[in-house]
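A protein chain is absent from this complex, but the other protein chains hold their places.
A and B are the chain letters, set down in written order, and residue numbers restart from 1 in every chain.
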């Protein structure tokens, strides 16, 4: 692949930045401050770390608007982290290579597969599957019957998508992930024997969702499990049947969301959190890592702990938790004094009680 | 597939119900109250939600015995959830289709595979494997040498079963699950170097077990890891070496059970629970989600928290945990008063102390 280059003026324009320095400096890639060399651009997210910038060998830097520094070429932006992500993506993006269908793949009957795809060896596509343009299906992926996958999806090795699920456009699914397995729903008789509830329907994953490795998303009993546009899910997350996750939410690794819970837009769930079934976390709510959420959350609320309480309260309560042994000792001390005083002040009560 | 139909009299008999309404109404399927239409049956688990039933377009309903309502055909049962599961399963159950062994599968030497199986492309069966009748092995499944699998098992794509494991009849295993990997057992020398302990033997999964997606069940050092009849395991659960789980237990998602722990019958483990190694949870015990269990549990006990304590105590203690900052402030206030009073009552002690 030919190396892409851009002037820093062009890069600055790409991210709506304000340029300081020679606009014609040519850049061909990005690296972090320490390893970047001439011809590369680097970035500084905050003003802390400024010393590293001064010693960096990069040819230009993406920095915050507030940074005052004249010695090096700068692209000043409101959000250097975002600008860096976009510029680096530009340099790394490669055109889709439509290798077609590997002769070692298996394609079922009555599929709708355009020419511009890349399906690897030992990928297994079921019957009546429909794929969009520029879809990459890596080796060992298994796609069930009647699945629909939109344009420009990237499905890494050994992913499984069960029958009848729907995947939008530009969705990325990492290895080992399972979409559409049966939910954990059983009815129990008087002897304690469990009868499986059928999970009839489906999982719908909307456009621009990214799903990490080793994730499991269960199909619904009735209705559907639904991951909406732009949401990003980290590794080893469990999403129960009939869960809905709104747009642009973030779900960090090892979270478990129980059946029929619903999350609004722009919700952020920290790592290893557990969310009870049938509750609603409203738009913009946030849950600190390792918390257990048992009840609805209002718009923009932030909680922590198990059971989860407002984050500020949890921080205070946790600090005192660590002091409990000391507090307990003090309490015993206070009790002794109280008893002594009480005896002196109310001798008749002490005698009777 | 031809659509099955039954009269509501026949369905009522199937679940031992009491019929109210025209017995000859014909039903061809089930849906939830909102989406069900004519010809479908629906159900109401509790008496709450009765309004939805009144507005539902379903032709008949499975309800609790206590429900008094004459306007619509009803099948009255003790446990509507269970009856609904059984009736829906009846409508959805399809006969096994013995597609045989895909020419793209790999079968090892000296296997014992009956004609009535369905083995998908890129499934890999080891040597000396024995399969029962009507076993479905989906694409990408890998079955190790000397594995025995009973009748009517359903193994979803990309499952791995290591050598020498035994799977009973009617077992369902969802995608990505790994059965029989080595346990986490190491002996450490004085320099801190870890030596692997061999995990010689096996995992035994008994009849009617269902195992979710992304589960890992380790093989034993000596003896066996054993999942008994009728137990259901949710997604992303970790089961250590030499663990035993009794009959008809439920293990919710992301639980971790450490080596040599044993669970009795009808035990229920909530999501994200951790269970210490070498302890015993007796029959019918229950663990609330996210708890950490460090010690044995008696028959029918219910615990919560970390370390786990009786569930009722945990609920009370958690409520007070949230109040700790307020309590602490109060304690400081009390101390001030006590000191002032003490000074007045015992001036000589205050002087000396």
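Here is the rule we use: a contact is a pair of C-beta atoms (placed from the backbone, for glycine too) under 8 Å apart; a residue touches a chain by one contact, two chains touch by 3 or more.
Remember, it's a predicted structure, so these values are computed and weren't measured experimentally.
Just one of A:5, A:52, A:65 or A:89 touches the chain that is missing; which is it?
Candidates A:5, A:52, A:65 or A:89; residue touching the omitted chain: A:89.
Out of B:82, B:136, B:258 or B:288, point to the residue that touches the absent chain in the complete complex.
Of these options, the touching residue for the absent chain is B:258.
Looking at B:73, B:132 or B:176, which residue reaches the missing chain?
B:176
List every residue of chain B that touches the chain not included in the displayed model.
106, 122, 124, 140, 142, 144, 158, 160, 162, 176-178, 181-182, 184, 186-190, 192-198, 200, 214-216, 218, 221-223, 236, 238, 240, 254, 256, 258, 272, 274, 276, 292, 305-307, 309, 313-314, 316-317, 320-321, 323, 327, 330-331, 334, 337-338, 340-341, 344-345
List the residues of chain A that touch the chain left out of this view.
Here the touching residues of chain A are 31-32, 35, 79, 81-82, 84-86, 88-89, 92, 102, 104, 120-122, 138-140, 156-158, 172, 174-176, 210, 212-214, 230, 232, 234-236, 247-248, 250, 252-254, 265-266, 271-272, 289-290, 318, 321-325, 327-328, 331, 334-335, 338, 341-342, 345-346.
The definition used in the following text is that only the chains that are shown with their structure count from here on.
Which integer distance in Å separates the CA centroid of chain A from that of chain B?
Chain A and chain B have C-alpha centres separated by 25 Å.
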